[in-house]
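Take a look at the structure below.
With one protein chain removed, the remaining protein chains of the complex are shown where they sit.
For clarity, chains are labelled A and B in written order, and residue numbers in each chain start from 1.
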Amino acid sequence: MRFGACLLALAAMATGLTACGNSAAGSIVDKAKNDKKLVIGIKIDQPGWGLKKPDGGYAGMDVDVAKYVAKELGVPESGITFKEAQSANREPFIQQGQVDMVVATYSITDERKKKISFAGPYLVTGQDILVRADDTTITDVESLKDKKVCGAQGSSSPKRLADKFGTEWESKNLTQQQGYGACLPLLENKQVDAISTDATILAGFAAQFPGKFKLVGKPFSTEKYGVGIKMDDKSGRDAINTAIEKMFKDGTWRKSIDANLGEFGKFFSSPPSVERY
Amino acid sequence: MEAVVEELPVILQAFWLTVKLAVISGLISLVWGVVLAAMRVSPLPVLRGAGTVYVNILRNTPLTLIIVFCGLGLGTVMNVQFSSDDLSVNNFWLSTIGLSAYTAAFVCEVVRSGVNTVPLGQAEAARSIGLTFLQTLRLVILPQAVRAVIAPLGTVLNALIKNTTVAAAIGVAEAALRMKNMFDAHGDAIIPIFLGFAAGFVILTLPIGLLFGRLAQRMAVAR
Partner (left out) sequence: MTQATVLYDAPGPRSRMRNNVLTLAFGVVLLLVAYVVWAKFDAKGQWDGKLWRPFIQADTWTELILPGLRNTLSAAAVAAVLALVFGAVFGIARLSDHRWVRVPAGVVVELFRAIPLLMLIFFAQYGGSLAGLIVTEFTAVVFGLTLYNGSVLAEIVRAGIRAVPRGQSEAGYATGLRKNQVMRLILLPQAVTAMLPAIISQLVVLLKDTALGFVVAYADLLNAGARVVPANFFNLIPSVIVVAALYIAINLALGYLATRLERRSRRSRKAPAAIAAPGIAGDEVAVAR
């Protein structure tokens, strides 16, 4: 019977390990004001958007937006803890309270609005195609039919192409790697002919290799990037929307785009309008 | 439960790919593993050294890293390409290379310990009737060594069958990746889907374990 007690203790320990997190109720505005601290989810491997630098800091447009919004909510840069939020983890992290907000190339969709809420958009982009600079055969999404394409596992962009062209195309022409950074060597060495995902992510990578790649420039979907926060946090949404509008108005938005995307900043000519709900 | 029934063709297809990966990698690694073992016991220090280096590198590197390197390094840097037309075929063979290279290191070690179980007298007798090193190996030592290690070889094969799931890292549509996609598609039927795939692997590995156990008993060298 002592054995049975041992098992019970083990089970209790196991559940304790997994369930130890707290999903605090309450608006992000209050948390920012009272604690002067925020945990913000970002990408850390997307050049131009969210990248962990060797000096320990983070750089990118999403990081700039996060810092600006936090400042407007009353949290200094020193009070921000950045946490990596991989694509598949963005909703769970917000729902479980592991992060207070997510600024990680996060597209606003109705599906996601069922679980969390969005402030913004702070940028509008679309799924686009990155090709080698000397490749003239790919001009729009239809020309991908006979081409090899690389995507990232867990991203919705390859799924969109697979839905469009069918499962046989998916098996023969689509390869899904771990992250878009792994697709770049494949494109460069002609293993694949194109990488397709949001123009923003493509621009971020391509900006690091001036002259090697080019964006086709004909987005075939619309992606609105927003700031994800808890469901039912209306005051949070309003506060963040106000902060974003201020960022558009005082020129910080434009400066950040140009600084992070270089020559590809031209694809983002003007800021979008914030959607309040 | 309906999700499992509905997706049964996809599940079977995924397991068929798993089996293909396992069988082809198994055959290649068996041959290459025996060659490596022969290298490691050969009279030439060059071969012994090369074999030792190979085995130590491959056994101490995670398989995930090897497969990622094969998927990205072999293709892009070494221009290894198996099919210019079909990416899934290309990835299949790249992961087969990675799996074979990795498993061969373990086959080598198993065969080598098998060689050590062959009594000294056998090799001495072989030498005394004038057989060369290669002949000794081929006619006297290896047949006995392999028969002695059939059970551990079965273990290696089972491990290989489970290791095929690591090919998911470069997007090969085998069982683990398909299961993950099904989790995404059918968010409410996670447990039946998992049990379905788990059952598949039990069906693959359990008979092999039993078969090799039986074979080991039957083919054990009577001493």
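Rule of thumb we're sticking to: contacts are C-beta pairs under 8 Å (C-beta built on N, C-alpha and C of every residue); 3 or more make two chains touch, one makes a residue touch a chain.
No experiment lies behind these values; they were computed from the predicted model shown.
Enquirer: From the list B:V4, B:L94 or B:L137, which touches the chain that is not on show?
Expert: B:L137
Enquirer: Looking at the whole complex, which of A:T81, A:T109, A:T167 or A:Q208 touches the chain that is not displayed?
Expert: A:Q208
Enquirer: In terms of residues, what is the contact footprint of the unshown chain on chain A?
Expert: 2-3, 6-7, 10, 17-21, 44-47, 51-56, 84, 86, 88-89, 92, 96, 98, 153-154, 178-179, 181-182, 184-185, 189, 208-209
Enquirer: Considering the whole complex, not just the chains shown, which residues of chain B touch the missing one?
Expert: On the side of chain B, residues 41-47, 50, 56-57, 59-65, 68-69, 72-73, 76-79, 106, 109-110, 112-114, 117, 120, 123-124, 127, 133, 136-137, 141, 148-149, 151-152, 155-156, 158-159, 162-166, 168-169, 175-176, 179-180, 183, 187-188, 190-191, 194, 197-198, 201-202, 205-206, 213 touch the unshown chain.
We adopt the following convention: only the chains that are shown with their structure count from here on.
Enquirer: Distance from the CA centroid of chain A to that of chain B, rounded to the nearest Å?
Expert: Measuring from centre to centre gives 38 Å for this pair.
Enquirer: Quick one: in the complex, what on chain B touches chain A?
Expert: The touching residues are 68, 71-72, 75-77, 79, 81, 85-88, 90-91, 169-171, 173.
Enquirer: Note which residues of chain A are touching chain B in the complex, please.
Expert: Those in contact with chain B are residues 148, 153, 171-178, 182, 185-186, 188-189, 191-192.
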